[in-house]
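For reference, the structure I am asking about is given below.
Note that one protein chain is taken out, while the other chains of the complex remain in position.
Chains: A, B, C, D and E, in written order; residue numbering restarts at 1 for each.
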(Lines give C-alpha, C1' and ligand atoms only; values in the text may rest on other atoms or scores of the structure.)
Protein backbone atom coordinates (compact mmCIF):
# COMPACT_ATOMS: atom_id res chain seq x y z
CA UNK A 1 0.00 0.00 0.00
CA UNK A 2 1.27 3.42 -0.95
CA UNK A 3 0.76 6.08 1.71
CA UNK A 4 3.37 8.47 0.28
CA UNK A 5 0.77 11.03 -0.81
CA UNK A 6 -0.55 11.49 2.74
CA UNK A 7 0.28 14.41 5.04
CA UNK A 8 2.12 13.67 8.33
CA UNK A 9 -1.17 14.07 10.26
CA UNK A 10 -2.86 11.58 7.95
CA UNK A 11 0.04 9.18 8.26
CA UNK A 12 -0.27 9.33 12.06
CA UNK A 13 -3.98 8.56 11.72
CA UNK A 14 -3.22 5.64 9.40
CA UNK A 15 -0.57 4.31 11.79
CA UNK A 16 -3.09 4.35 14.63
CA UNK A 17 -5.70 2.53 12.56
CA UNK A 18 -3.13 0.00 11.35
CA UNK A 19 -2.05 -0.68 14.94
CA UNK A 20 -5.67 -1.15 15.99
CA UNK A 21 -6.27 -3.63 13.17
CA UNK A 22 -3.07 -5.49 14.01
CA UNK A 23 -4.28 -5.85 17.58
CA UNK A 24 -7.68 -7.01 16.36
CA UNK A 25 -5.88 -9.42 14.02
CA UNK A 26 -3.93 -10.79 16.98
CA UNK A 27 -7.15 -11.29 18.96
CA UNK A 28 -8.81 -12.99 16.01
CA UNK A 29 -5.83 -15.32 15.57
CA UNK A 30 -5.99 -16.11 19.31
CA UNK A 31 -9.68 -17.01 19.02
CA UNK A 32 -9.16 -19.23 15.98
CA UNK A 33 -6.14 -20.96 17.53
CA UNK A 34 -8.12 -21.80 20.68
CA UNK A 35 -11.03 -23.18 18.65
CA UNK A 36 -8.77 -25.27 16.41
CA UNK A 37 -6.71 -26.73 19.25
CA UNK A 38 -9.77 -27.34 21.41
CA UNK A 39 -11.45 -29.19 18.52
CA UNK A 40 -8.27 -31.18 17.85
CA UNK A 41 -7.19 -32.04 21.38
CA UNK A 42 -10.27 -32.24 23.60
CA UNK A 43 -12.55 -35.19 23.04
CA UNK A 44 -13.22 -36.51 26.52
CA UNK A 45 -16.03 -34.98 28.56
CA UNK A 46 -16.03 -37.30 31.55
CA UNK A 47 -14.17 -34.65 33.56
CA UNK A 48 -14.22 -30.86 33.67
CA UNK A 49 -10.48 -30.26 33.88
CA UNK A 50 -7.93 -30.85 31.15
CA UNK A 51 -5.96 -34.09 31.37
CA UNK A 52 -2.18 -33.76 31.16
CA UNK A 53 -2.38 -35.44 27.76
CA UNK A 54 -4.88 -32.86 26.53
CA UNK A 55 -2.79 -30.07 27.99
CA UNK A 56 0.32 -31.33 26.17
CA UNK A 57 -1.64 -31.64 22.93
CA UNK A 58 -2.89 -28.04 23.28
CA UNK A 59 0.67 -26.83 23.82
CA UNK A 60 1.97 -28.62 20.75
CA UNK A 61 -1.05 -27.60 18.69
CA UNK A 62 -0.60 -23.93 19.61
CA UNK A 63 3.09 -24.02 18.70
CA UNK A 64 2.37 -25.71 15.38
CA UNK A 65 -0.52 -23.39 14.60
CA UNK A 66 1.74 -20.39 15.07
CA UNK A 67 4.63 -21.93 13.14
CA UNK A 68 2.21 -22.52 10.27
CA UNK A 69 0.85 -18.94 10.35
CA UNK A 70 4.36 -17.52 10.44
CA UNK A 71 5.52 -19.61 7.51
CA UNK A 72 2.48 -18.61 5.44
CA UNK A 73 3.07 -15.00 6.45
CA UNK A 74 6.74 -15.10 5.37
CA UNK A 75 5.95 -16.66 1.97
CA UNK A 76 3.04 -14.28 1.46
CA UNK A 77 5.27 -11.26 2.15
CA UNK A 78 7.90 -12.51 -0.32
CA UNK A 79 5.21 -13.01 -2.93
CA UNK A 80 3.82 -9.49 -2.48
CA UNK A 81 7.33 -8.05 -2.63
CA UNK A 82 7.85 -9.89 -5.94
CA UNK A 83 4.58 -8.52 -7.31
CA UNK A 84 5.55 -4.98 -6.26
CA UNK A 85 9.07 -5.08 -7.74
CA UNK A 86 7.62 -6.65 -10.91
CA UNK A 87 5.24 -3.70 -11.24
CA UNK A 88 8.06 -1.21 -10.75
CA UNK A 89 10.11 -2.87 -13.46
CA UNK A 90 7.20 -2.66 -15.85
CA UNK A 91 6.23 0.93 -15.08
CA UNK A 92 9.66 2.50 -14.69
CA UNK B 1 -15.69 -4.81 32.27
CA UNK B 2 -15.12 -1.82 34.49
CA UNK B 3 -16.88 1.35 33.37
CA UNK B 4 -16.72 3.06 36.80
CA UNK B 5 -14.20 5.66 35.62
CA UNK B 6 -16.57 6.99 32.95
CA UNK B 7 -18.68 10.15 33.21
CA UNK B 8 -22.51 9.83 33.07
CA UNK B 9 -22.49 11.04 29.45
CA UNK B 10 -19.90 8.42 28.55
CA UNK B 11 -21.85 5.73 30.37
CA UNK B 12 -24.95 6.63 28.35
CA UNK B 13 -22.88 6.34 25.18
CA UNK B 14 -21.56 2.97 26.29
CA UNK B 15 -25.08 1.77 27.13
CA UNK B 16 -26.25 2.69 23.65
CA UNK B 17 -23.34 0.90 21.99
CA UNK B 18 -23.83 -2.15 24.21
CA UNK B 19 -27.53 -2.27 23.30
CA UNK B 20 -26.68 -2.00 19.62
CA UNK B 21 -24.19 -4.88 19.87
CA UNK B 22 -26.69 -6.96 21.81
CA UNK B 23 -29.21 -6.47 19.02
CA UNK B 24 -26.57 -7.33 16.42
CA UNK B 25 -25.70 -10.37 18.52
CA UNK B 26 -29.35 -11.43 18.50
CA UNK B 27 -29.50 -11.06 14.70
CA UNK B 28 -26.29 -13.02 14.30
CA UNK B 29 -27.63 -15.82 16.54
CA UNK B 30 -30.85 -15.83 14.48
CA UNK B 31 -28.84 -16.22 11.24
CA UNK B 32 -26.71 -19.05 12.63
CA UNK B 33 -29.71 -20.86 14.07
CA UNK B 34 -31.53 -20.77 10.73
CA UNK B 35 -28.46 -22.07 8.90
CA UNK B 36 -27.86 -24.87 11.40
CA UNK B 37 -31.48 -26.03 11.50
CA UNK B 38 -31.87 -25.77 7.74
CA UNK B 39 -28.73 -27.89 7.25
CA UNK B 40 -29.94 -30.39 9.84
CA UNK B 41 -33.61 -30.69 8.91
CA UNK B 42 -34.00 -30.00 5.19
CA UNK B 43 -32.65 -32.65 2.85
CA UNK B 44 -35.44 -33.15 0.35
CA UNK B 45 -35.64 -30.87 -2.67
CA UNK B 46 -38.43 -32.54 -4.60
CA UNK B 47 -40.82 -29.85 -3.38
CA UNK B 48 -40.53 -26.13 -2.62
CA UNK B 49 -42.54 -26.06 0.61
CA UNK B 50 -41.51 -27.52 3.95
CA UNK B 51 -43.02 -30.91 4.80
CA UNK B 52 -44.68 -31.20 8.21
CA UNK B 53 -41.82 -33.44 9.27
CA UNK B 54 -39.27 -30.81 8.27
CA UNK B 55 -41.30 -28.13 10.01
CA UNK B 56 -41.40 -30.17 13.22
CA UNK B 57 -37.67 -30.82 13.01
CA UNK B 58 -36.98 -27.08 12.59
CA UNK B 59 -39.11 -26.32 15.65
CA UNK B 60 -37.29 -28.84 17.81
CA UNK B 61 -33.91 -27.82 16.42
CA UNK B 62 -34.56 -24.14 17.18
CA UNK B 63 -35.62 -24.95 20.75
CA UNK B 64 -32.58 -27.14 21.31
CA UNK B 65 -30.23 -24.61 19.72
CA UNK B 66 -31.48 -21.95 22.12
CA UNK B 67 -31.38 -24.24 25.14
CA UNK B 68 -27.77 -25.02 24.27
CA UNK B 69 -26.81 -21.35 23.88
CA UNK B 70 -28.49 -20.47 27.15
CA UNK B 71 -26.73 -23.23 29.05
CA UNK B 72 -23.35 -22.22 27.65
CA UNK B 73 -24.16 -18.61 28.49
CA UNK B 74 -25.06 -19.46 32.10
CA UNK B 75 -21.90 -21.52 32.68
CA UNK B 76 -19.79 -18.88 30.95
CA UNK B 77 -21.18 -16.14 33.21
CA UNK B 78 -20.47 -18.22 36.34
CA UNK B 79 -16.94 -18.82 35.14
CA UNK B 80 -16.31 -15.12 34.50
CA UNK B 81 -17.76 -14.26 37.91
CA UNK B 82 -15.34 -16.76 39.48
CA UNK B 83 -12.41 -15.23 37.63
CA UNK B 84 -13.43 -11.72 38.75
CA UNK B 85 -13.91 -12.61 42.41
CA UNK B 86 -10.62 -14.53 42.31
CA UNK B 87 -8.85 -11.41 41.07
CA UNK B 88 -10.44 -9.28 43.79
CA UNK B 89 -9.31 -11.70 46.46
CA UNK B 90 -5.78 -11.55 45.15
CA UNK B 91 -5.61 -7.78 44.73
CA UNK B 92 -7.62 -6.64 47.81
CA UNK C 1 -36.07 -0.96 2.56
CA UNK C 2 -38.02 2.27 2.63
CA UNK C 3 -35.88 5.40 2.36
CA UNK C 4 -38.73 7.66 1.23
CA UNK C 5 -38.76 9.61 4.50
CA UNK C 6 -35.15 10.73 4.05
CA UNK C 7 -34.00 14.15 2.80
CA UNK C 8 -31.99 14.34 -0.47
CA UNK C 9 -28.78 14.85 1.53
CA UNK C 10 -29.56 11.76 3.61
CA UNK C 11 -30.38 9.76 0.49
CA UNK C 12 -26.99 10.72 -0.99
CA UNK C 13 -25.34 9.54 2.23
CA UNK C 14 -27.26 6.27 2.07
CA UNK C 15 -26.33 5.78 -1.58
CA UNK C 16 -22.66 6.20 -0.72
CA UNK C 17 -22.86 3.72 2.14
CA UNK C 18 -24.80 1.25 0.00
CA UNK C 19 -22.18 1.49 -2.76
CA UNK C 20 -19.41 0.94 -0.22
CA UNK C 21 -21.14 -2.18 1.13
CA UNK C 22 -21.75 -3.47 -2.37
CA UNK C 23 -18.04 -3.15 -3.08
CA UNK C 24 -17.22 -4.87 0.21
CA UNK C 25 -19.75 -7.55 -0.72
CA UNK C 26 -18.00 -8.04 -4.05
CA UNK C 27 -14.63 -8.39 -2.31
CA UNK C 28 -16.07 -10.84 0.19
CA UNK C 29 -17.59 -12.92 -2.63
CA UNK C 30 -14.22 -12.88 -4.42
CA UNK C 31 -12.47 -14.16 -1.27
CA UNK C 32 -15.01 -16.96 -0.73
CA UNK C 33 -14.92 -18.00 -4.38
CA UNK C 34 -11.12 -18.28 -4.33
CA UNK C 35 -11.19 -20.35 -1.15
CA UNK C 36 -13.92 -22.67 -2.44
CA UNK C 37 -12.31 -23.26 -5.84
CA UNK C 38 -8.85 -23.65 -4.34
CA UNK C 39 -10.20 -26.26 -1.90
CA UNK C 40 -12.07 -28.03 -4.71
CA UNK C 41 -9.47 -27.96 -7.47
CA UNK C 42 -6.00 -27.95 -5.89
CA UNK C 43 -4.90 -31.16 -4.24
CA UNK C 44 -1.42 -31.72 -5.54
CA UNK C 45 1.51 -30.06 -3.80
CA UNK C 46 4.41 -31.65 -5.64
CA UNK C 47 4.81 -28.45 -7.67
CA UNK C 48 4.37 -24.73 -6.94
CA UNK C 49 2.60 -23.74 -10.14
CA UNK C 50 -0.93 -24.68 -11.17
CA UNK C 51 -1.23 -27.58 -13.61
CA UNK C 52 -3.36 -26.95 -16.70
CA UNK C 53 -5.92 -29.36 -15.25
CA UNK C 54 -6.09 -27.37 -12.02
CA UNK C 55 -6.32 -24.14 -13.97
CA UNK C 56 -9.22 -25.48 -16.03
CA UNK C 57 -10.97 -26.70 -12.89
CA UNK C 58 -10.61 -23.26 -11.27
CA UNK C 59 -12.09 -21.62 -14.37
CA UNK C 60 -15.11 -23.93 -14.38
CA UNK C 61 -15.50 -23.68 -10.63
CA UNK C 62 -15.49 -19.88 -10.72
CA UNK C 63 -18.09 -19.82 -13.48
CA UNK C 64 -20.32 -22.28 -11.63
CA UNK C 65 -19.89 -20.48 -8.32
CA UNK C 66 -21.06 -17.25 -9.90
CA UNK C 67 -23.92 -18.91 -11.78
CA UNK C 68 -25.07 -20.35 -8.45
CA UNK C 69 -24.85 -17.00 -6.63
CA UNK C 70 -26.74 -15.26 -9.41
CA UNK C 71 -29.52 -17.83 -9.45
CA UNK C 72 -29.92 -17.62 -5.65
CA UNK C 73 -29.88 -13.83 -5.94
CA UNK C 74 -32.62 -13.82 -8.60
CA UNK C 75 -34.90 -16.18 -6.63
CA UNK C 76 -34.23 -14.25 -3.43
CA UNK C 77 -35.19 -10.96 -5.08
CA UNK C 78 -38.44 -12.47 -6.43
CA UNK C 79 -39.24 -13.79 -2.97
CA UNK C 80 -38.67 -10.42 -1.32
CA UNK C 81 -40.77 -8.71 -3.99
CA UNK C 82 -43.58 -11.19 -3.25
CA UNK C 83 -43.35 -10.47 0.48
CA UNK C 84 -43.44 -6.72 -0.16
CA UNK C 85 -46.44 -6.83 -2.51
CA UNK C 86 -48.20 -9.19 -0.10
CA UNK C 87 -47.76 -6.65 2.68
CA UNK C 88 -49.13 -3.87 0.50
CA UNK C 89 -52.22 -5.91 -0.35
CA UNK C 90 -52.87 -6.52 3.31
CA UNK C 91 -52.31 -2.97 4.48
CA UNK C 92 -53.99 -1.08 1.57
CA UNK D 1 -37.83 -8.62 5.69
CA UNK D 2 -39.74 -5.46 6.44
CA UNK D 3 -41.62 -7.02 9.35
CA UNK D 4 -38.41 -7.68 11.25
CA UNK D 5 -38.08 -4.16 12.52
CA UNK D 6 -41.76 -3.47 13.03
CA UNK D 7 -43.41 -0.23 11.97
CA UNK D 8 -40.26 1.89 12.20
CA UNK D 9 -40.09 5.55 13.17
CA UNK D 10 -42.85 7.84 11.97
CA UNK D 11 -41.89 10.94 9.97
CA UNK D 12 -39.81 13.33 12.04
CA UNK D 13 -37.37 16.08 11.27
CA UNK D 14 -35.13 15.59 14.32
CA UNK D 15 -31.54 14.80 13.39
CA UNK D 16 -31.16 12.27 16.19
CA UNK D 17 -34.11 10.28 14.94
CA UNK D 18 -32.84 10.40 11.38
CA UNK D 19 -29.49 9.02 12.47
CA UNK D 20 -31.34 6.27 14.27
CA UNK D 21 -33.46 5.56 11.21
CA UNK D 22 -30.32 5.42 9.10
CA UNK D 23 -28.68 3.01 11.53
CA UNK D 24 -31.79 0.86 11.43
CA UNK D 25 -31.78 0.78 7.65
CA UNK D 26 -28.10 -0.19 7.64
CA UNK D 27 -28.65 -2.92 10.24
CA UNK D 28 -31.51 -4.22 8.11
CA UNK D 29 -29.24 -4.20 5.06
CA UNK D 30 -26.59 -6.16 6.97
CA UNK D 31 -29.22 -8.66 8.11
CA UNK D 32 -30.47 -9.24 4.58
CA UNK D 33 -26.86 -9.60 3.37
CA UNK D 34 -26.12 -12.16 6.09
CA UNK D 35 -29.29 -14.09 5.22
CA UNK D 36 -28.34 -14.07 1.54
CA UNK D 37 -24.76 -15.20 2.19
CA UNK D 38 -25.86 -18.09 4.40
CA UNK D 39 -28.48 -19.07 1.83
CA UNK D 40 -25.87 -19.12 -0.95
CA UNK D 41 -23.54 -21.25 1.12
CA UNK D 42 -26.25 -23.64 2.37
CA UNK D 43 -27.75 -24.17 -1.08
CA UNK D 44 -24.26 -24.72 -2.45
CA UNK D 45 -23.69 -27.58 -0.05
CA UNK D 46 -27.19 -29.01 -0.66
CA UNK D 47 -27.42 -28.65 -4.45
CA UNK D 48 -24.00 -28.44 -6.08
CA UNK D 49 -22.29 -31.81 -6.18
CA UNK D 50 -19.34 -31.00 -8.43
CA UNK D 51 -17.52 -28.03 -9.87
CA UNK D 52 -16.05 -29.77 -12.91
CA UNK D 53 -18.45 -28.16 -15.43
CA UNK D 54 -18.88 -24.42 -15.79
CA UNK D 55 -22.70 -24.52 -16.09
CA UNK D 56 -25.42 -25.44 -13.65
CA UNK D 57 -27.18 -28.67 -14.65
CA UNK D 58 -30.98 -28.75 -14.95
CA UNK D 59 -31.23 -30.72 -11.71
CA UNK D 60 -28.98 -28.29 -9.85
CA UNK D 61 -31.01 -25.32 -11.09
CA UNK D 62 -34.29 -26.82 -9.90
CA UNK D 63 -32.70 -27.76 -6.59
CA UNK D 64 -31.46 -24.16 -6.08
CA UNK D 65 -34.94 -22.72 -6.70
CA UNK D 66 -36.51 -25.03 -4.12
CA UNK D 67 -33.62 -24.57 -1.72
CA UNK D 68 -34.12 -20.79 -1.71
CA UNK D 69 -37.86 -21.22 -1.07
CA UNK D 70 -37.28 -23.69 1.77
CA UNK D 71 -34.51 -21.62 3.33
CA UNK D 72 -36.85 -18.66 3.33
CA UNK D 73 -39.57 -20.76 4.95
CA UNK D 74 -37.19 -21.87 7.72
CA UNK D 75 -36.12 -18.26 8.24
CA UNK D 76 -39.74 -17.18 8.60
CA UNK D 77 -40.70 -20.08 10.89
CA UNK D 78 -37.76 -19.47 13.21
CA UNK D 79 -38.45 -15.72 13.22
CA UNK D 80 -42.01 -16.42 14.29
CA UNK D 81 -40.78 -18.67 17.08
CA UNK D 82 -38.26 -16.09 18.33
CA UNK D 83 -40.96 -13.40 18.24
CA UNK D 84 -43.34 -15.43 20.40
CA UNK D 85 -40.48 -16.24 22.74
CA UNK D 86 -39.47 -12.59 22.98
CA UNK D 87 -43.03 -11.52 23.77
CA UNK D 88 -43.24 -14.20 26.43
CA UNK D 89 -40.09 -12.91 28.11
CA UNK D 90 -41.32 -9.30 28.11
CA UNK D 91 -44.52 -10.25 29.93
CA UNK D 92 -42.65 -11.80 32.84
CA UNK E 1 -11.02 -11.82 30.74
CA UNK E 2 -9.85 -8.74 32.62
CA UNK E 3 -6.22 -9.81 32.57
CA UNK E 4 -6.10 -9.73 28.80
CA UNK E 5 -5.70 -5.98 28.58
CA UNK E 6 -3.47 -5.54 31.61
CA UNK E 7 -3.90 -2.73 34.09
CA UNK E 8 -5.61 -0.35 31.67
CA UNK E 9 -5.41 3.43 31.72
CA UNK E 10 -5.32 5.18 35.07
CA UNK E 11 -7.96 7.80 35.85
CA UNK E 12 -7.67 10.83 33.59
CA UNK E 13 -9.98 13.56 32.41
CA UNK E 14 -8.45 13.96 28.93
CA UNK E 15 -10.95 13.31 26.16
CA UNK E 16 -8.43 11.48 24.03
CA UNK E 17 -7.71 9.03 26.81
CA UNK E 18 -11.40 8.49 27.47
CA UNK E 19 -11.99 7.68 23.83
CA UNK E 20 -9.12 5.24 24.06
CA UNK E 21 -10.57 3.68 27.19
CA UNK E 22 -13.93 3.38 25.45
CA UNK E 23 -12.31 1.72 22.43
CA UNK E 24 -10.52 -0.67 24.75
CA UNK E 25 -13.76 -1.59 26.52
CA UNK E 26 -15.45 -2.19 23.16
CA UNK E 27 -12.57 -4.31 21.89
CA UNK E 28 -12.77 -6.32 25.10
CA UNK E 29 -16.51 -6.77 24.59
CA UNK E 30 -15.92 -8.00 21.04
CA UNK E 31 -13.26 -10.41 22.28
CA UNK E 32 -15.57 -11.88 24.90
CA UNK E 33 -18.34 -12.16 22.32
CA UNK E 34 -16.04 -13.96 19.89
CA UNK E 35 -14.90 -16.33 22.65
CA UNK E 36 -18.52 -17.04 23.59
CA UNK E 37 -19.58 -17.63 19.97
CA UNK E 38 -16.74 -20.05 19.31
CA UNK E 39 -17.48 -21.83 22.59
CA UNK E 40 -21.15 -22.25 21.65
CA UNK E 41 -20.25 -23.62 18.25
CA UNK E 42 -17.47 -25.93 19.53
CA UNK E 43 -19.58 -27.35 22.34
CA UNK E 44 -22.42 -27.86 19.88
CA UNK E 45 -20.23 -30.04 17.71
CA UNK E 46 -18.80 -31.89 20.72
CA UNK E 47 -21.97 -32.42 22.79
CA UNK E 48 -25.12 -32.25 20.65
CA UNK E 49 -25.56 -35.38 18.59
CA UNK E 50 -29.08 -34.82 17.27
CA UNK E 51 -31.64 -32.07 16.96
CA UNK E 52 -34.73 -34.29 16.80
CA UNK E 53 -35.92 -33.52 20.35
CA UNK E 54 -36.53 -30.00 21.64
CA UNK E 55 -34.87 -30.51 25.03
CA UNK E 56 -31.30 -31.14 26.06
CA UNK E 57 -30.79 -34.67 27.40
CA UNK E 58 -29.15 -35.19 30.80
CA UNK E 59 -25.97 -36.41 29.09
CA UNK E 60 -25.86 -33.43 26.75
CA UNK E 61 -26.31 -31.00 29.66
CA UNK E 62 -23.44 -32.51 31.62
CA UNK E 63 -21.29 -32.54 28.49
CA UNK E 64 -21.98 -28.82 27.90
CA UNK E 65 -20.98 -27.90 31.46
CA UNK E 66 -17.67 -29.71 31.14
CA UNK E 67 -17.13 -28.46 27.60
CA UNK E 68 -17.43 -24.83 28.78
CA UNK E 69 -14.94 -25.49 31.60
CA UNK E 70 -12.46 -27.19 29.28
CA UNK E 71 -12.83 -24.56 26.58
CA UNK E 72 -12.08 -21.92 29.16
CA UNK E 73 -9.03 -23.87 30.32
CA UNK E 74 -7.69 -24.09 26.75
CA UNK E 75 -8.31 -20.36 26.29
CA UNK E 76 -6.35 -19.59 29.46
CA UNK E 77 -3.50 -21.99 28.63
CA UNK E 78 -3.09 -20.60 25.12
CA UNK E 79 -3.27 -17.01 26.44
CA UNK E 80 -0.47 -17.81 28.89
CA UNK E 81 1.61 -19.26 26.06
CA UNK E 82 1.05 -16.22 23.82
CA UNK E 83 1.94 -13.89 26.68
CA UNK E 84 5.27 -15.62 27.33
CA UNK E 85 5.98 -15.62 23.60
CA UNK E 86 5.11 -11.90 23.30
CA UNK E 87 7.41 -11.03 26.20
CA UNK E 88 10.18 -13.08 24.61
CA UNK E 89 9.82 -11.14 21.33
CA UNK E 90 9.92 -7.74 23.08
CA UNK E 91 13.23 -8.58 24.75
CA UNK E 92 14.95 -9.24 21.45
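FYI, a contact is a pair of C-beta atoms (placed from the backbone, for glycine too) under 8 Å apart; a residue touches a chain by one contact, two chains touch by 3 or more.
Small disclaimer: the values here were computed from a predicted structure and weren't measured.
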{"item": "Residues of chain A in contact with the chain not shown", "value": "1-3, 5-7, 10, 13-14, 17-18, 21, 25, 28, 32, 36-37, 40-41, 57, 59-61, 63-65, 67-69, 71-73, 75-76, 79-80, 83-84, 87"}
{"item": "For chain C, residues in touch with the removed chain", "value": "20, 23-24, 27-28, 30-31, 33-35, 37-39, 41-43, 45-50, 54-55, 58-59, 62-63, 66"}
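Following the convention adopted for this analysis, only the chains that are shown with their structure count from here on.
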{"item": "Lowest number of touching-chain links that must be crossed from chain A to chain D", "value": "3"}
{"item": "Farthest-lying chain, centroid of Cα atoms versus that of chain C", "value": "E"}
{"item": "Per Cα centroids, the chain farthest from chain A", "value": "D"}
{"item": "Distance from chain D to chain B - Cα centre to Cα centre, in angstrom", "value": "18"}
{"item": "Mean-CA-position distance for chain C and chain A (Å)", "value": "27"}
{"item": "Contacts with two or more other chains, residues of chain C listed in rising order", "value": "none"}
{"item": "Sequence positions of chain E contacting 2 or more other chains", "value": "30, 41, 47, 65, 67, 69"}
{"item": "Graph class of chain-chain contacts, one of line, ring, star, complete, other", "value": "line"}
{"item": "Chain-to-chain touches, reported pairwise for every pair that qualifies", "value": "A-E, B-D, B-E, C-D"}
